[in-house]
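What follows is a short report on a single structure.
Only one protein chain is missing from this complex, and each of the others stays in its spot.
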Amino acid sequence: MSTSSLAQPAQPPSGASLRLLLPLLRALRGLAILVAVFAAWEALVVAFAIRPYYLPRPTVIFAALWQTPAPYVQGFLRTLSETLLGFVAGGVFGIGIGLLFFRARALRELVFPLFIVSQTIPVIAFGALVVLWFGNTLLAKAAIAFYLTFFPVTVNTLLGLESVDPRQEALLRSFGASPLQLLTRLQFPTALPQIFVALRLASSLALVGAIVGEWFGDTVGLGVLLLQGMYTENVVSIWATLLVSALLGTGFYALVAAAERAFVFWGAEQ
Amino acid sequence: APARAADLTKATLRLKWLPQTQFAGFYVAVAKGYYKDEGIDLTINPGGPNLLAENLVATGADTFGLSGGLDSVFAARDKGMPVVCIGISHQMTPFVFVARADGPVKTIQDFKGKTVTTWFTGANHVLNAILAKNGIDPALVTIQPQQVSVTPFIDGQVDVITATRYNEYYTIKTRMGEEKLRTFVAEDSGITFPRDTLIVSETTAKEKPELVKAFLRASIKGWKDAFNDPKGAVDTVMAIAPTLDRAHQEFQLAEAKKLMVAGKVPEKGLFWIDMDSVKITQDLFLNAKVISKPVDLGATFNTSFLEAIPLADRKP
Amino acid sequence: MSSAPEMVGTARPRSLTLQRGVLGIVLFVLAWEGIARGFHLPAYTLPAVSDILASIYAKRAVLLTAAGFTLTEALVGYVLGALIGIGLAIVITLIPPTRAVLLPAATAINSVPVVAYSPLILLWFGIGMGSKFVMVALAVSFTVFLSALAGFDRVDRRSVDLLRSFGAGRLAILWRLRLPTALPLIAAGLRVSTVRSLIVAIVTEMLGAYGGLGWVIYQAVLQIDFVQVWGAIFVASAASLAFFGLIGFAEKRIIFWK
Amino acid sequence: MSAPRKAHMAGALAPPAPGAVLSLPLAHRLLGMKESGAFGVCGKCRSLYMVEGRLLTLASSSLPLPAEAAGPTASTSAADARPLLEMKGLSKSFANVTAVSGFEAAIAPGEFVTVVGPSGCGKSTLFNIVAGLEEPDSGSILRFEGRSCHARELLGKVSFMPQRDLLLPWRTVIDNAVIPMEIEGRSRKAARAEAREMLPEFGLAGFGDQYPHQLSGGMRQRVALMRTFMFKRELMLLDEPFGALDALTRTMMQRWLLEVWRKHRRTILFITHDVDEALFLGDRVLVMSARPGRVKLELPVSLPRPRSAELVTDPEFVRLKRILLEAIEEEAMKSFLAPGASGTH
Partner (left out) sequence: MSAPRKAHMAGALAPPAPGAVLSLPLAHRLLGMKESGAFGVCGKCRSLYMVEGRLLTLASSSLPLPAEAAGPTASTSAADARPLLEMKGLSKSFANVTAVSGFEAAIAPGEFVTVVGPSGCGKSTLFNIVAGLEEPDSGSILRFEGRSCHARELLGKVSFMPQRDLLLPWRTVIDNAVIPMEIEGRSRKAARAEAREMLPEFGLAGFGDQYPHQLSGGMRQRVALMRTFMFKRELMLLDEPFGALDALTRTMMQRWLLEVWRKHRRTILFITHDVDEALFLGDRVLVMSARPGRVKLELPVSLPRPRSAELVTDPEFVRLKRILLEAIEEEAMKSFLAPGASGTH
């Protein structure tokens, strides 16, 4: 219950331009911090003469990225598509199953423990089987990403749907609402903030799934680069891939968070 | 005449490891269209630490496999996997055991009481065989699984390390200098451990012999090109995996060539399956209880596909 | 907040839920067994459950040792990670200026999927337990750090003011108010971290180890012993569930007021 | 099971003995009203009399009747004067508590009846039943518009406003207000247009496109009331609509509600904890006993309408308040020290 959130009638025009400027300023500040961090890193490595094997200088890493950008760009795009595919499939399936479980309690009680058990299985133990089933395709990685994402989404969808205020439900029922009307007008919107919490988590998990999936005989992708870097002891390449992964990770997370802000604009009270 | 795209048969080759010049010939054959010429649309799928080519070939997920070696082929047959070996790439043991030249390990006998690291994925059998041949009780040697990194050896935490001639040995050599190293070779103890086996499933062998032959023809052509133009071959592989180190890959290709043209290959051609060394290896595995019983060598090894190719074409 | 209709959510007998859950698992296992046996699936595609259980029994010594190995890695890493996570959150809470540095750094490190660190960590710390401790601690500490910080921040400003009005300092407020308030969130972080810690340990083991369930799986894959692979998976799953249950139980004991 | 009740008679009429049972003809003779079944409304003083079981409640006002406060009689024929809602021997038990037991009351069309009672005495349960959300125990009699019916038949027939505003945070003021119409299947556009026109009346002009979190508590409550009014049903149930507001805001809302009621002419059943509020708003106050809830007292409020803020210091108001407080005191005490009885809402 927000106490003092104010209803500002129209913002003054200066506020509008400020609102456009503010994210720009924030981005600039973030960039400045990033540059400062890299500078400090560089200085640290040089000052303490840290062996590049343990920590290469950022300039060396950026040089590697600059000289052979192709594998990193391709890896970024490939891993992104796998992540996206798995994420979307996992999200849709997770929400669907959440709705199903919400409606069919017996089914939920029957299947839910299995779902929980399934989540305790390390994917990597499964990887070989997934390649066996799906082949050396994008689908195999998306399947692993999917496997990691759907469960939290299901759980939170269910939690969200069940967190509906029974008084609110009673109110709508008193207006004569049908079950479908209850779902679309009350239950689903109520669950949305919770669903987005899971989706944010799932965005990271999907990336993990894609990267791990690529450890099973893939040709392109950030996971491939990591593995290759590890077995050739190419620490610079590992770091370059880590930075690209960070970019992908934050970017994808920011995307989901932006979607959350757009869809859950009312500021969920938890 | 080059076959038209529509007539191409789709097929895949599963490698035992990540793309590198160890597999250059296959990549060259793809790049030069030799498979297409044979009517095959071949995709090369890399391997990795948690994949097993035998498994993927046996289930039909991949058509061809360049698998671990005789060890994995025997193990697969022992577990009832219907794989058939149609060729052997590395005719001699690709591993060496490396100690410091100035270190305490001067002979195999010095392994006693020392820390030796090796991979438990085949190389351990070679180590055990060497120890046995030299009358050393393996229990007297501290054998440990080997790190991803060779740094523990370079830092002196490990006395003897296992190295592939084409990978780890290069890394150690460039970091320490070759003169600082002492190597122990399996062949010196009378042991040969052929690796990098080409496999297909029994079904493929039976139903698509022409495909198998065509694949071997194109692959050998690719390898011969790779040997003749190592620079071009390295370029081809580096295009696939650009983060690799060129100097290393050039060295690797040269080493791979040495391993591939060893043994009977000068007379019998590339990928030749020398049944004598196969039998010796089987005995080694039986003794080590890696396999529970002798496998049906006739069903496991099939030289007919190689023999269908004129010997002149097969010779390196 | 106890208004009448809120109680509508009928308290169903727990036993029925439990029965259904067990029934679900039994049905699943039977279907698996039926499919594997009925279609004569080879072990490398899908072994029958009975074969897996028999293999677990036969290899119980190996599996037990491996499970002990992995659990040790997971547990040590877990405790390490939890301490680091909570410690960092405490530092930020007690010394507010550190937030500006630590929080962005943590977020940046956290934006990389944990598994992506494994090559680096394996190169740095070797394939012994050290690398597993670090990986698990890495995975656990961020989850716990973020949840602990959220918990510390979640505390009602008015409660802080109340204690301040009694003359309480920052440390007293942390100890008496922030920590207990944050406990449910910290516990939630700790709970999700249990399964994660085991999975991360296993994943890292599969890239290189001297032992553990991941190593057993890796070896079994290469030795084409798929029944063994599944056996190890079963054991890993059981260990995860046990760890999860243990923490959940401890949580219920400690956070009784929820 | 009949509850102990007092029949109060205000103004010029002499009160009958407390708890007296009057025959219908006697009631007629006393009040000079024409018969209309078992219930009737006094044509002169707009108060309702009921004969149900052993109860007779009579109310009249000694004050002149203002035109706009004429109540149900102003435009209603004798047929309309039969109670809109009638409850007899209404009981409701949950797993281990009996929330309501033997509740009896009748509400005439156009009446504003307020209900007070200690926390947990079953007020909301009663409303849930009348809104059709919950079935009463068997044996309970529920009549709506003269016909005996199941509670669930009332779903969609009664305009219900629960204890909290329960606005949907993802909907604007307008879109919250049109929910009932949307559910009825009306076109959103038409419903929105209608709602937009009603905004000024609810003091929400210019706020139609705001979201609930941008509003003050008082405004949120008005949106909730507007939503209730948009669901055009004869009977409105308001469950402590102002419970969450501070006392000052609440006073404003009360006055405003009476104004809106005056214009829209609905029948209102209104729960409150606040004695001042019950008296200020109602034509009649029902005091409920501690759990299980029954009617402990029915108090007609013989105060003129329109009512203004000063009314709360009017001697008659104070007199009625004293009666109410006395009745409530005992019940409240019962639930005061019991743990869990009164939650913080």
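Residue numbering begins at 1 within each chain, and the chains themselves are lettered A, B, C and D in the order written.
Heads up, the rule we're going with is that a residue touches a chain if its C-beta (ideal position, glycine included) is under 8 Å from a C-beta of that chain, and two chains touch if they have at least 3 such contacts.
Just so you know, these numbers come straight off a predicted model, no measurement behind them.
Trainee: In the whole complex, not just what's shown, which of C:41, C:58, C:95 or C:172 touches the removed chain?
Mentor: C:172
Trainee: Mind listing the subunit C residues that contact the chain we can't see here?
Mentor: 156, 158-159, 161-168, 172, 176-177, 180, 183, 255-258
Trainee: Using the touch rule from the top, list residues of subunit D that touch the missing partner.
Mentor: 118-119, 165, 203, 207, 210, 214-220, 243-249, 251-252, 272-276, 309-310, 312-313, 318-319, 321-322, 325, 328-329, 332-333, 336-345
By definition in this document, only the chains that are shown with their structure count from here on.
Trainee: Over the chains that touch one another, what is the least number of steps taking subunit B to subunit D?
Mentor: The least step count works out to 2.
Trainee: Need the central chain here, defined by C-alpha centroid distance to the all-chain C-alpha centroid.
Mentor: A
Trainee: Which chain has its C-alpha centre farthest away from the C-alpha centre of subunit D?
Mentor: The chain lying farthest from subunit D is B.
Trainee: Based only on mean CA positions, could you tell me how far subunit C sits from subunit D in angstrom?
Mentor: 54
Trainee: So, what's the distance in Å between the C-alpha centres of subunit C and subunit A?
Mentor: Taking the mean C-alpha position of each chain, the two centres sit 19 Å apart.
Trainee: Could you list which residues of subunit C touch at least two other chains?
Mentor: In subunit C, 3, 5, 45, 119, 122-123, 206-207, 221 touch at least two other chains.
Trainee: Spell out, as numbers or ranges, the residues of subunit B touching 2 or more other chains.
Mentor: Residues 49-52, 55, 59, 148-149, 151 of subunit B touch two or more partner chains.
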